[in-house]
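In what follows, a single structure is set out as structure tokens and then discussed.
A protein chain is absent from this complex, but the other protein chains hold their places.
Take a look at subunit A:
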Amino acid sequence: MAYCGHCGEAVDARDHARCAELLRMEPPRFCTQCRRRMVVQVTPAGWSVRCVEHGDLSG
């Protein structure tokens, strides 16, 4: 994991504790491998995200 899924900044760049907290209440917006903004779908009972480069993830 190189980038923060919430803010998109490098994981080592700063403290992401607040981001981690927020990620319990929203899906990740950035791919943690390449930092691209992902396509995010939220439905009543779940969510899915897709990076054009790195594919799907859901929760």
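By definition in this document, a residue touches a chain if its C-beta (ideal position, glycine included) is under 8 Å from a C-beta of that chain, and two chains touch if they have at least 3 such contacts; residues count from 1.
By definition in this document, contacts and distances are computed from a predicted model.
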*Of the candidate names "Electron transfer flavoprotein subunit beta", "Ferrous iron transport protein A", "Sugar ABC transporter permease" or "Biotin synthase", which one corresponds to the UniProt protein name of the undepicted chain?*
"Biotin synthase"
_Contact footprint on subunit A, counting only the chain that is left out_ = 7-8, 24-27, 29-30, 37-47
